[in-house]
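Here the complex is missing one protein chain, while the rest keep their positions.
Up next, subunit A:
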Amino acid sequence: MRTNDVILQTVTTIVSFMIILFSVQLFFAGHYHPGGGFIGGLMTSGALVLLLLAFDIKTVSKILPVDYKLLIAIGLLLAVGTGAGALLFDVPFLTHAYNYFNLPLLGKTSLHTAVIFDTGVYLVVIGVTMTIIQTIGVSE
């Protein structure tokens, strides 16, 4: 008999959005408050795992057609690329740069290349977590 998990699925659709928003908040807070790419990435993959629990792998991969192994590679490329960008300016590897900009809506904001590095970390963490969970999930 198929169990009907309509409550779980309805709650999941709402809650997973909240978790993802929280993870993005954690990610951007990283420089001034506790948080950062690692915990943000884990939290996002937590939301994805909740989706996997409520639905099945096929449905989730239809909603989010992402190859997580490629995500790891893209994340690494971002992180290493940010570090290697320093080579172009003939300063030591991983030297970061920042400045203040007046953005519309946000006002005076500091933009730092460390955020790009952290985005790389964020993507790698999501990619690794989801690859592990999905690989274990489909193997017999």
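Definition applied: a residue touches a chain if its C-beta (ideal position, glycine included) is under 8 Å from a C-beta of that chain, and two chains touch if they have at least 3 such contacts; residues count from 1.
The rule we apply is simple: contacts and distances are computed from a predicted model.
*Asks:* Choose one: "Enoyl-CoA hydratase", "Na+/H+ antiporter subunit D", "Protocatechuate 3,4-dioxygenase subunit alpha" or "Quinol:cytochrome C oxidoreductase". The correct choice is the protein name in UniProt for the chain not shown.
*Replies:* "Na+/H+ antiporter subunit D"
*Asks:* Can you say which of A:Val11, A:Leu53, A:Leu70 or A:Leu103 touches the chain missing from this structure?
*Replies:* Answer from the full complex: A:Leu70 touches the omitted chain.
*Asks:* Would you write out the residues of subunit A that touch the absent chain, in ascending order?
*Replies:* Counting only subunit A, the missing chain is touched by 69-70, 72-73, 76-77, 80, 84, 86-87, 90-96.
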